[in-house]
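Before I ask anything, let me first share the structure, which is written out below as structure tokens.
Here the complex is missing one protein chain, while the rest keep their positions.
Letters A, B, C, D and E mark the chains in the order given here, with residues in each chain numbered from 1 onward.
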Amino acid sequence: MQQGDMTPVAWPSDSLTRVPFGLYCNRDQYALEQERIFNGPTWNYLCLAAELPRPGDYLVSGVGEASVIVARAPAGELNAFVNRCAHRGSLLCLKRRGHAENITCVYHGWSYDLAGQLTGVSFERGVKRQGGMPAEFKRSEHNLRRLRIAEFCGLVFGSFDDGASELESYLGPDIAARIRRVLTKPVKVLGRTTQMLPNNWKLYLENVKDSYHASILHLFFTTFEINRLTQKGAIIIDDSGGHHVSYSVADQAADNSAYRQQALRSNKDGYRLEDSSVVEAVDEFGDGITMQILTVFPGFVLQQHLNSIAVRQLLPRGVDRSELVWTILGFEDDDHVMTERRLKQANLVGPAGYISMEDGAVGGFVQRAVRGLEEDSGVLMMGGSDARSQEFRTTEASVRGFWKKYRSLMGA
Amino acid sequence: MQQGDMTPVAWPSDSLTRVPFGLYCNRDQYALEQERIFNGPTWNYLCLAAELPRPGDYLVSGVGEASVIVARAPAGELNAFVNRCAHRGSLLCLKRRGHAENITCVYHGWSYDLAGQLTGVSFERGVKRQGGMPAEFKRSEHNLRRLRIAEFCGLVFGSFDDGASELESYLGPDIAARIRRVLTKPVKVLGRTTQMLPNNWKLYLENVKDSYHASILHLFFTTFEINRLTQKGAIIIDDSGGHHVSYSVADQAADNSAYRQQALRSNKDGYRLEDSSVVEAVDEFGDGITMQILTVFPGFVLQQHLNSIAVRQLLPRGVDRSELVWTILGFEDDDHVMTERRLKQANLVGPAGYISMEDGAVGGFVQRAVRGLEEDSGVLMMGGSDARSQEFRTTEASVRGFWKKYRSLMGA
Amino acid sequence: MQQGDMTPVAWPSDSLTRVPFGLYCNRDQYALEQERIFNGPTWNYLCLAAELPRPGDYLVSGVGEASVIVARAPAGELNAFVNRCAHRGSLLCLKRRGHAENITCVYHGWSYDLAGQLTGVSFERGVKRQGGMPAEFKRSEHNLRRLRIAEFCGLVFGSFDDGASELESYLGPDIAARIRRVLTKPVKVLGRTTQMLPNNWKLYLENVKDSYHASILHLFFTTFEINRLTQKGAIIIDDSGGHHVSYSVADQAADNSAYRQQALRSNKDGYRLEDSSVVEAVDEFGDGITMQILTVFPGFVLQQHLNSIAVRQLLPRGVDRSELVWTILGFEDDDHVMTERRLKQANLVGPAGYISMEDGAVGGFVQRAVRGLEEDSGVLMMGGSDARSQEFRTTEASVRGFWKKYRSLMGA
Amino acid sequence: MDARNPGVPVDQAVRLAVADLLARYVDVIDEGRLEAWPELFAEKCRYLITSAESFEEGLPHGVIYADSRGMLRDRVSALREANIYEPQRYRHLVGPIWVERETETTVRVRSNFLVIRIMHTGDTMLFATGVYRDLVDISSAPYRFIERIVVTDSHKIDTLLAIPL
Amino acid sequence: MDARNPGVPVDQAVRLAVADLLARYVDVIDEGRLEAWPELFAEKCRYLITSAESFEEGLPHGVIYADSRGMLRDRVSALREANIYEPQRYRHLVGPIWVERETETTVRVRSNFLVIRIMHTGDTMLFATGVYRDLVDISSAPYRFIERIVVTDSHKIDTLLAIPL
Partner (left out) sequence: MDARNPGVPVDQAVRLAVADLLARYVDVIDEGRLEAWPELFAEKCRYLITSAESFEEGLPHGVIYADSRGMLRDRVSALREANIYEPQRYRHLVGPIWVERETETTVRVRSNFLVIRIMHTGDTMLFATGVYRDLVDISSAPYRFIERIVVTDSHKIDTLLAIPL
């Protein structure tokens, strides 16, 4: 794609409180996002360091629509490079994960080391002094396109852009602290699942950042008092606006009258579980925080619901389609009881999750509703017009923060 | 979409006798049609008033690609508004039809009355005096986008454009009279079916307006003398050209020699039914008209074949895909025998209809044939070059009328 | 589509050694290819003359995305014309092959002779002196759009462009000679199959022209010494660069050390068949050539692997999808033993072919790998930078030849 | 026996003969021997294609509706003689089958079905899914359909429905 | 008997009763009678939806995981009372079925399945395919699932998984 003939969607004003629906369905906008956001000065979650324990381990991840290989080199360091041969562009790794000394392309047998450097070219000198590569061919000019790579608390991020600041300063101190709070020790992968979302990637990220919907769309939050807007909690937003944390603290005494006044669908006091083990939690971090949800722009989510911990990677798959890769976690030192607890609480999240099921569909509701009327805009006025941290969650500040960061990168 | 970067298909001349094939597959053209035709000064069929008998009844219909809710308010009047929340744009109604006091969005619980007015905003004042909406937020500025609505003979139409003339003058006296002829009394819904057409919406509307193909493509017409071009009949076209009626009168004596000369595939005199109840009709309107087909621009069809009555709503679903929603009708005062008669004659129409089956496929034949050679044009010379009512049906006047109206709206 | 608003992909330089990946996924590029290549001064394979033995035989083929009818007229000559009615553009032939006196459109019954000339218009004079065609209507102005047609060795080609040189000079003497070598006598169709390729059409044609990959990607070549780069063989490229031949000669004594040095995956000496009849061949052309693969720009392949002979027609079906139509051949004078031999060796080719299976997938590997990073380029330096015939096959000369021809037609 | 309530037991022989009737139905359609299709029905019979939505709403209309074997024969002759449609075929998969005794001489049968449509172009699509709701005459061999209501899960039909489901 | 090794023979009556249990499972889900679904399981049971990839890798997590009939009932009441999702239905096709004797009172059963999902909009998709890996209590009629592991061939789930597979 050439930037030349791209016309991005126009914004009605500089305000963050009006978001044009065209952003969710315009093809030029989507193409520009690949260049300016995913291939731009951002850090994109790739995998867990724990998924590549030994030198030679590799896996296939993605940044935007690009396929990316992450590999642990013999010396032990991690490398990331595009999953595309430097010769004619074939995919190099055809499996999601594996172990290898080096990476050989099936098409013409070019091989690369685990740092993405070209180490072998079939028939480079030809056969019987005929054919082969000309003198001016230099292997060093045909290494795989590399990404910068950085690790934080066992999370591995990559960036295509040398202009991106160091990962930890990209995250900022508050977000970094909130990641540290959860990822305190070596993790263990309990499971994986991928959810295909029928909507533009931004609709999902907005949804995760949207502390306003949580207790209204999701009944479990309120009924079981895992999280309500009347509970203590807060929103933390970094200076760029792109990252956020929302959390709440257990608070049995919370005044429910606010809900009664609202008479919300989601407030059915009579509702009880027959087997409540699915919500029987222990306060493993010792701070009474029952729910913490955290995002790193543009596509990473770290989630703690009670003892259910997961990371999510968001990958755009077209203007109206996204892929959400879930990795369900425990800690290496979990005993059988703790693992069983996490597995049962995992019923709360994921594509069939009691409290996240709706999030898989609601983005599609918007995607379908904007058809034919893309010129209109949505509203983001809850909690004001800025994108700053707040002590309450009846706000759309984190969503405005997303657009603040988005516009700065898109130059709009 | 922004009009700026749209380049519509160019016409070879002002004549209505040459239609460029590019009109059926060009994406910009399609996007502009949403703005200038479906969201423009036209009236779009939404539903039958009879489908919403009681206050609180609502259903989901569409105008172009937009999803639209039609609801009967407590006072009894009908309202139409877009099926998209004024907040962040979620679909509001997730079922095709239902009954409700008011409409509440699942995402953040905003609620609207049955006139589309915003009546409730969750946590509008925040919680414990924190968050919520700023002072400048006015509910009245966030009502659902409304459509004008008008009813004629129990047919409900909507328009996005205040510039559209009143429905009855939009129809014109001749078309209005022909609707009155059929919809003389309260109707009863006998069934519904939706046909997915593998073609651009215009190809289907052209087909319905095309009185030339009827007796050639559809064998039943001729063999059972339900309709032949040699029968008495006529074409009525309104002044705008966009609406039409074609009808024929029973005429056993009709001279068939014209057909014999043509030696048409569709003229097999030997062909007889074993159980002829499927075409045993009564002259319920007392005028001997065996077939009347009527269109209202851009996407409505009213059909009477013998005693089979149906309305059809045409909805574009992409440049090469359309949705055709059939509602099969009877009258409230039909007795059992009459209902059985209509049900049997319904075998003539719909996706499996003896005389309409082909119409579901022929649009796709054109859609596939234009691929790779969009620069060519089709021909519309039968019956001359104008778009006026005619006493005969060996003409393409109604199809030319469609393009006359189309070009005036598209400004081409 | 209008050329006006098309922006083709830019090339980094005039060199043929760098190919931008955007060429495989850019929609404007794809639309321009239809005009400038498939509808331009090229010859496109349509069918075998042997598939239409009798006057009245017809079949449906394609050129680019356009559907094309090939028919044998009463006088015995072959004609080609678009499979689209001159009236409103319906497909004319709905079956892949058939026999008819003339071709009648199902929509309004217009009929054409087997040269594509309009011979009948339903109700041309109307009915009872009403309607029908106006005086200025001339049948002769509404014939089907014809293609030039030419036959060589029983292969039938068509061209939309009068500017294309005669077929035999288009092929050039060397390519013509290599076609004659295989198609020495009347052929017999043994089977047909169609392979849907998940990639841009160019990726498949590059693959076929790519003599570099053959012995590396496909194990059978090397293990059974049907073809290796160490065997004798050569590449022949015509002056335009668009057509090519690659062949190899049986050579048991060939020095395999080159392969051992490469330690290629595909060189497993231990590997043997339990039933070797699948590779038991006879030297039917008496020249010891075990493999000859030949392409004619833009979409024809003639293949001889041992005694397995087939022609392949490549049809674009969207920017990332292609259709590959295989026709498996024998000769009319084959005895039962020879036919059995060809049928068994056919296990080597086609969608399930031991030595061609991978070619159906590798184009998709590139198609998927370019996503999100279209701005990069692939490399074509093997064997130098020109596109001339060579005595060795460790070269990408034929692929460069493809781009030489492609750029001259696309004006890039 | 029926999955919902034990009802009156139906012996294995009847189940097998019912399964055989359902298999014959699939065979005549998928192999294109449509002329044999009406013969699987009783002279006085009912055949209806409707959608789950219409069925549950109690709407009487069907995209195909016949109440005599003659009307089924007419449908076949129309497809052979009158109607224009591209060459196409169906591939049915059927099951599970639930059989429940209705009277001395009849059984109620339900079965899940899936129909794939394959066009002459080779294009293949999942065309319809749903439930067959049958009343079968078991008074004599071969068993015949007194009633077959084809309830499709979707109210959408792609392009056209030529061959009966 | 199981296709992989002869094992201990299983008589025809047991096979039929097992097939009937599998058919009842399909019936309660496809007909939307979810309240009857937990009753097909033993009080102490195990129900897990996982992917072939996770299953082969030995990962314990499932997108749905229950170890009591109560948890299955909670899943149903959540779908009825708590969760928001568009009206939709499934259509199952199941088979072949492989049965192998485990103990005096139990059999191991495997069966291929295919689930089509039909939305209220009429949009239909191939939603899931895979294998049911069951342990069935045959000690008394009606048979019940002690364990049903739903192993989907794909690790991808479209939009959401509301109704159990």
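The rule is simple: a residue touches a chain if its C-beta (ideal position, glycine included) is under 8 Å from a C-beta of that chain, and two chains touch if they have at least 3 such contacts.
These numbers were taken from a predicted model, which means no experiment stands behind them.
Undergrad: Please identify which of the visible chains the hidden chain touches across the whole complex.
TA: A, C, D, E
Undergrad: Tell me which of C:220, C:247, C:300 or C:392 is the one touching the absent chain.
TA: Spelled out, the listed residue whose C-beta touches the missing chain is C:220.
Undergrad: Which of these, C:197, C:319 or C:410, touches the one chain of the complex that we don't see?
TA: Candidates C:197, C:319 or C:410; residue touching the omitted chain: C:197.
Undergrad: Out of C:50, C:234 or C:343, which is the one that touches the chain we can't see?
TA: That would be C:343, which touches the missing chain.
Undergrad: I need the residue numbers on subunit C that touch the omitted chain, in ascending order.
TA: Interface residues of subunit C facing the absent chain: 96, 189-198, 217, 219-220, 223, 268, 271, 273-275, 277-278, 323, 328, 339, 343-344, 346-347, 350-352, 354, 357-358, 360-361, 364.
Undergrad: Which subunit D residues would touch the chain omitted from the figure, given the whole complex?
TA: Subunit D touches the missing chain through residues 16, 19-20, 22-24, 26-28, 30, 33, 89, 91-95, 114, 116, 118, 120-126.
Undergrad: Using the touch rule from the top, list residues of subunit E that touch the missing partner.
TA: Touch set of subunit E with respect to the missing chain: 1, 3-4, 12, 52-53, 93, 95-98, 112, 114, 126, 129-131, 153-156.
Just so it is clear, only the chains that are shown with their structure count from here on.
Undergrad: Could you tell me which chains are in contact with subunit B and with subunit C alike?
TA: Shared contacts of subunit B and subunit C: A, D.
Undergrad: Which option, B-E, C-D or B-D, should count as the same interface as A-E once over half of the contact pairs match?
TA: B-D
Undergrad: Let me have the rounded angstrom distance from the C-alpha centre of subunit A over to the C-alpha centre of subunit C, please.
TA: Chain centroid spacing, subunit A to subunit C, equals 44 Å.
Undergrad: Residues of subunit A that contact two or more other chains, please.
TA: Correct list: 217, 358.
Undergrad: Quick check on subunit D: which residues sit in contact with 2+ other chains?
TA: Touching at least two other chains: 53, 84, 86, 155-156.
Undergrad: Where do chains touch, given as pairs?
TA: So the chains that touch one another pair up as A-B, A-C, A-E, B-C, B-D, B-E, C-D, D-E.
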